[in-house]
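If you scroll down you'll find the structure; I have some questions about it.
The complex appears here minus one protein chain, its other protein chains still in place.
Chains here go by letter, A and B, matching the order in which they are written, and residues are numbered from 1 within each.
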Amino acid sequence: MTRSKARQTKKALVPWLFLLPAVVFLATFLLYPLLSALRISFSEYNFVYSEKPVFNGLTNYIELFQDRHFMISLKNTAYYTVVFFPLFILLALFLALLLNSKIRGINAFQAAILLPIVVPLSLAGVMFTWIFSQDFGILNHILANVLHLPHLQRFWLGDVETAMNALIAVGLWKYTGFGIILFLAGLKAIPVELYEAAKVDGVNGWQNLIYITLPNLKGSFSLVGIWGIIQAIKVYDQVVVMTNGGPGTATSVLYLYAWKNAFTFFNMGKGQAIAFFTAVLAIVISIVFQVLLRPEKG
Amino acid sequence: MSRRARVVVALSVLLMMLSSLGAVSAQTLKVTAEAWYYNKYKLEEAAARFQEDHPGVEFEWSKAGDFEVAPLMLAWSRDRYVADIAIVASPSEAVAFQARGLLHDFEDVLVGKYAKENWLEGFLEQCTMDGKVYAIPTDAEVMTLVGRRDFAAEAGLTDADGYIIPPKDFDELYEYLQKLTVKDETGRTVRYGMTVNWSPEYMCYAYFSGIQAMRGTIYDDEGNLDFSSPEAVELLRFWQRGVDEGLISTSSLVEHSGPRNDMQSGLACILWEDHARVIEIGHVVGPENMQIVPIPGSEENGTVSYTMSLMIPTSAEHPELAKQFVLEQLNAEWFAHDLMDRWGKLLGLKEHVEAKMDDPIWKTVFQLADNSVGLPKTVDHAKMVDIMTAEIHNMLKMQQTPEETLARIREQIAPLNLEPLG
Partner (left out) sequence: MRYLSSNQKLPRALLFLLGVLVSLIVLSPIIWIILTSFKDTKEIYAVPLTVWPRKFVWTNYLTVINGLPEFPIYFVNTVKATLGTLLLVLPLSAAAGYAMGRYDFPGKTAVNAFIIAVLAIPYLVFLVPIYIMEDILGLLDTNLGLILPYTALNLPLAILIMQNSYREIPSELEDSARIDGANAFQTWLLVMTPLVITGLAAVAIFTFVAVWEEYMFARTLMFSTSAHTLSVGLPSLQVESKTWAYGTLSAALALSLLPISVVFVVLRKYFIEGVLRGSVKG
């Protein structure tokens, strides 16, 4: 080996030495699991009864689409996403505009409105279970005794019509803050000159919003949108805590059904197949979204 | 041999001797159970009493999250979880461990006072696999109705002594519910005639206790679990109609403890759950107001019972000591009666119930227990429960008729492995 070649090898070695610890972690806890997950999803594997996974091809995936409960979970996840998504975007945008204004107490408002970011979703689930309680919940109490609208009282988590919406409300409470932060960054990035020029032209506030603010937020919309959709597809924590999929199958979602298959029915193969299905769904949707809202070049 | 090697050998021999000495002097029993078990059972006192008789025994407690035993059992099923005594939800879950040879049997210690004939038969049978007893029942429960005598008296449903007259059949029970239910002027129920525990933990027991009481068996004509008989339709129709007309509370659809809370807060008059609640609720609403009401038909046809179980994994370090602790303390009279008095929970030995036969509650419970059946242990039990829960909840929420519900259950359980094991 010549000297210069040795030096070159050494030079290539330096970054790898820096990288090594992280790469070991990624390989052990992400790459290897990913590969073994693929193998499991193509296997019949009852964790308690089977000695080891037995390859069964696409059976787990095919069985998913013959499984009523899976189809319902897919439908419920879609419902959650379709309701959550627009509300999430609108609320986040509206509150970001509010927090972007120069009013008194803005710091306090910001702290209050963003606080749910640090509240674990499962604990939010506990709080809201209590709030939605049929007999001892504050929500029904307010409806009946403060607003005098007793007919609006519901068994929020126990009725098929309201249970999923209640879970969506908790998701919105927890996640809107993330959307606000992304929109705020977008708002701050809009050049002030645009508004100043508009002012000279005598443009009013609402026209500003429609012709300057919103078009310039296109990148933020894409970011917030993808983020929101993925949170919706991944919905799990508050479902487990608040309804565990019930009543009946009314709030059964993909993550929950995957978990149940793996850790309640011990059917690791099927649980893993649902996990991959969900992953592909999330990835495809975010790609589609990105393409749709791609900011024009130039 | 070099000098150094000799020193090493000498040292290691010394170490081995020391460590074996240590093992003799301090035996530690590792006990693991769901967290709630520690709150209801006087385990620490049992341990203290055991230590008096067996000096030098130490205890180590470990708590699993409530209803989160599945991951624990998974680890155990791989023989990677070390415990001397494990207390798990039901023997039907234990069957998997037995099949893999992960359990010690109790055959050698079930002699004399503890001979098999001295145990409540139904419960011990649930702990028997392949002819051997692999678990000891603890927290044994009989499915039944328990009722509020004061509410029933208001509705004129009690006899001269103030006891609720047991309804003859489900039609009469329905009339009871209509009389017991109180609604406000808007038609909203303020007091339910009944509350049924349809949570996933109880669904199976609630359903099959109804079937057993009506038909005298939980199996259909072909020997499969019954999801097709006219009685099954009748039971589901009873439930659905009761919910639809505001006579039965659906609080259990969201919360496992919902029905108990209904009873404790006076929101419901009759509870369809296990017998133990009669005592537990009595502590809140007054024991004189509580009574066991057999499910219509169950006095002749029997009901369903279930039990939690104490098991000794083969990974246990002190299996013999563990067995001693289980029998001497966890089945001692003081332990059993404390549980019965505070929580209404039963242990397996007959003598503990027989000592309390002058109490009408325990007399009824004893009769029901004697005439009860357990559910079969199957590989796909959890999956079946999940399907039943989902479909019956959907029915209670008026998404489908009883007939459709049963058809959907049959269709979904068809591919499952529900062959009785052991």
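Following the convention adopted for this analysis, contacts are C-beta pairs under 8 Å (C-beta built on N, C-alpha and C of every residue); 3 or more make two chains touch, one makes a residue touch a chain.
Bear in mind the structure is a predicted one, so any value in this text is a computation, not a measurement.
Considering the full assembly, B:260 is the residue among B:104, B:148, B:215 or B:260 that touches the omitted chain. Residue-wise, the contact with the chain that is not shown comes from A:120, picked out of A:57, A:120 or A:215.
Of A:31, A:54 or A:288, it is A:31 that touches the chain left out of the display. Where chain A meets the chain that is not shown, the touching residues are 11-12, 14-16, 18-19, 21-23, 25-26, 28-34, 36-37, 40, 47, 95, 97-98, 100-106, 108-131, 135-136, 138, 141, 145, 173, 177-178, 181-182, 184-185, 187, 192, 195, 199, 204-206, 208-209, 212-213, 223, 226-227, 230-231, 233-234, 236-237, 240-241, 255, 258-259, 262-263, 268, 271-272, 275-276, 278-279, 282-283, 286.
With the whole complex as reference, residues 32, 34-36, 39-40, 62-69, 71-72, 74-75, 78, 80, 255-257, 260-261, 264-265 of chain B touch the missing chain.
FYI, only the chains that are shown with their structure count from here on.
We define each chain's centre as the mean of its Cα atoms; on that basis chain A and chain B are separated by 38 Å. The touching residues of chain B, counted against chain A in their complex, run 70-71, 73-74, 77, 96, 99-100, 186, 188, 200, 250-251, 253-254, 265, 267, 379-380, 382-383, 386-387, 389-397, 399, 408, 411-412. Contacts from chain A toward chain B in the complex involve residues 46-49, 68-69, 129, 134-135, 150-151, 155, 157-160, 163, 242-250, 252, 260, 263-267.
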